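Every protein chain but one is kept in place in this view of the complex.
Chains: A, B and C, in written order; residue numbering restarts at 1 for each.
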Amino acid sequence: MKNTATLLISCPDRKGLVATIAEFLYRHNANILHADQHQDSENNLFLMRVEWDLHDFNLNPDEFHQQFEPIANEFQMKWRLALSSHRPKIAIFVSRYDHCLADLLYRHQAGELHCDIPLIVSNHADNKWLADAYRIPFQHIEVHKDAKAEAEKDQLALLRHHHIDLVILARYMQVLSPDFIRHYPSRIINIHHSFLPAFHGAKPYHRAFERGVKLIGATSHYVTETLDDGPIIEQDVSRISHRDALEDLIQKGADLEKIVLSRAVRWHIENRVLVYANKTVVFD
Amino acid sequence: MKNTATLLISCPDRKGLVATIAEFLYRHNANILHADQHQDSENNLFLMRVEWDLHDFNLNPDEFHQQFEPIANEFQMKWRLALSSHRPKIAIFVSRYDHCLADLLYRHQAGELHCDIPLIVSNHADNKWLADAYRIPFQHIEVHKDAKAEAEKDQLALLRHHHIDLVILARYMQVLSPDFIRHYPSRIINIHHSFLPAFHGAKPYHRAFERGVKLIGATSHYVTETLDDGPIIEQDVSRISHRDALEDLIQKGADLEKIVLSRAVRWHIENRVLVYANKTVVFD
Amino acid sequence: MKNTATLLISCPDRKGLVATIAEFLYRHNANILHADQHQDSENNLFLMRVEWDLHDFNLNPDEFHQQFEPIANEFQMKWRLALSSHRPKIAIFVSRYDHCLADLLYRHQAGELHCDIPLIVSNHADNKWLADAYRIPFQHIEVHKDAKAEAEKDQLALLRHHHIDLVILARYMQVLSPDFIRHYPSRIINIHHSFLPAFHGAKPYHRAFERGVKLIGATSHYVTETLDDGPIIEQDVSRISHRDALEDLIQKGADLEKIVLSRAVRWHIENRVLVYANKTVVFD
Partner (left out) sequence: MKNTATLLISCPDRKGLVATIAEFLYRHNANILHADQHQDSENNLFLMRVEWDLHDFNLNPDEFHQQFEPIANEFQMKWRLALSSHRPKIAIFVSRYDHCLADLLYRHQAGELHCDIPLIVSNHADNKWLADAYRIPFQHIEVHKDAKAEAEKDQLALLRHHHIDLVILARYMQVLSPDFIRHYPSRIINIHHSFLPAFHGAKPYHRAFERGVKLIGATSHYVTETLDDGPIIEQDVSRISHRDALEDLIQKGADLEKIVLSRAVRWHIENRVLVYANKTVVFD
């Protein structure tokens, strides 16, 4: 079992950045396992992800914060330290379509997703059996047209109670309010069943079918207050032909959605995703 | 060298269609090489492509028309007979970007495209050398902002003079007028440098870059009076990452555009494409 | 719920084949939903799949056999009639890796696979919980190095008892004997975790990693007596890079294996696969 720390940095690009960070880590005896950086020349931004083994490292997290703070201030860094020993807590929101839920639960059980899932929330009771099979608590919160705010209040209470770090909308068919979203900035991941920005909004497969596209897509993105407009984490497509009826699009699309959502979730959990300028850098 | 006939049919779906057509071809001793059909249940449409060897076939084209006409009328068919001995005449329109032009000229010269290219039209003189290298006549027709209609008049005269069957817009950066387009319904193929309907209109790579998509695309389609809205013939995509600057998108996109446009052109030439309901069936 | 018949034919190519078949179906009032055919000129073979609605059809299966037999004989057809009302019975064989099993069980439960699964057989007890979750009977048959024949005897008895039509090897890590295989010709589907014929045999991911390939693959095929050499039904690949360690290959490969195996199984169940010359035609 690996025991590592990951440092994520974004700041204005400047000479000496890499030298300063590398020297700091070396001085404290870090054994670097992965390091990746990106210069966005258009925005004059420097973005970095570095992961090291904690075995010989001579700072504990508190000491790290104290000693790294001056460097961070000097370079105006936004930064975050993540420890592999901390398993993030994830809530899955789902409606009736169960393919993404089943896929995430299987991957979690198989050890692909290093997180805890203390909570599944659904506006329908249909998928309780699946939650039960994987022994994950399932909360049925109905969402009535005229009482959305109350439902969200209950949902938020549950998220707080379980100290949730990340919310996954696994084909959750309700639009969340701006207020809800503001509680979890860059911490709600949605799967949209089209190749955004094509076919944003409702019924994308129907519209793709009608338009006669030759590929269908899926997009996972962080949720922002503008519908289907948040930073894209991952996309993929699948070829279709005139032989595919609407229901074939939906079935082929389901396979895409599973893959695309699970990649985005894994990358988020592994602290590979940095958001800037309504885009993402995904460090691989 | 094969000597075949291809029959393309679309009509309301009805029992007995295949039996009637197959019996007709059999009676006249056709040796069927390929046959493909498609039922669009939503529109109650039957679409068919059948290709046969003319070696033993006992009807010439005129006789075919005469004898097939009653069947066609009975089933309300739209139909077309194409002979492999007829090489369609193609005009390529191009502006400054030359990658699609170079690709099409190479493929034509290599025997991949069974057509004649008696004419390249450009609003710039830059690509004359390329036309010369492949010995294709090149016409430089400037398009002035205030004199588009005159330029189109000259272009149309050239197309008529050369008996052009198909116009390829190989990154031709001028919008054609509805009047021009009406002269060549389902006979102008454009390459758009995005995954339509995403990023229709101008500067798609710039907008894709800004939106932070993870795949870029290209779309070839028949030109209709509504910009970038015609029946899609082919699409494909290519993966990009945060490491790709705008110019990388443009370069990777160029490779996509070449492939996607050349496929569409080849399929059109091989009489594989049927248009209906602003979509295409591409028989493979 | 559709109620259809599917006719699969392979025979020497000859004029009049399509006309004869189409006329026969028309005479008995078949409403054709899909028809696809393929001429293999190299082997002078004609292959066809035609599916029709049984609603107005005026022959029952027995009558069909009686009346179609003379035609079949005349054209030396191998043929098969499959009814959508008949759900094939499938047994899944699995060892410790559970990703393909979990995927198939989910798809079956979700209605993607029109079959019954009365039996899961494993040489390990590990995956019993998964079978239980989906309420499918699970049989643990240990396979001892020196007693393979006995294990196979038990397996074959179970297959017979349950009237199994198709065996799926969902990462079953035991090599089946030629004798076993002869009981189910073209009715055992395996998933091999490489892009065959590359890396046939043991430990393909290890060897792919060592060779430094840039894509990994998966292949589903019918099992024949020569290891990993049977007719290929489906293949797909996934891009990897130097950043991927062996365990990343295995994880990315698992996603490929699931998709590729499930496609092959679905196509087999839907009577889309015809085997000839150690290849397959997959009618889409």
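Note that contacts are C-beta pairs under 8 Å (C-beta built on N, C-alpha and C of every residue); 3 or more make two chains touch, one makes a residue touch a chain.
Quick caveat: nothing in here was measured; it's all calculated off a predicted structure.
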Quiz item: If the full complex is used, which shown chains touch the chain that is missing here?
Solution: A, B, C
Self-check item: Identified contact with the non-displayed chain, of B:N3, B:N44, B:S177 or B:S241
Solution: B:S241
Self-check item: Residues of chain C (touch criterion as defined above) contacting the omitted chain
Solution: 38, 40-42, 195-199, 211-215, 217, 231-237, 241-243, 245, 277-282, 284
Self-check item: Residue ranges of chain B at the interface with the undisplayed chain
Solution: 98-99, 102-103, 106, 110, 112, 133-134, 241, 243, 251, 255, 259, 284
Self-check item: Interface with the undisplayed chain - residues on chain A
Solution: 15-16, 18-19, 22-23, 25-26, 29-37, 39, 41, 239
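As a convention for this text, only the chains that are shown with their structure count from here on.
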Quiz item: So which chain is the furthest away from chain B, centre to centre on CA atoms?
Solution: A
Quiz item: Cα centroid separation between chain A and chain C, in whole Å?
Solution: 36
Practice problem: Report, in whole Å, the distance between the mean C-alpha point of chain A and the mean C-alpha point of chain B. | Solution: 41
Quiz prompt | For chain B, residues that touch 2 or more chains besides their own | solution = 41
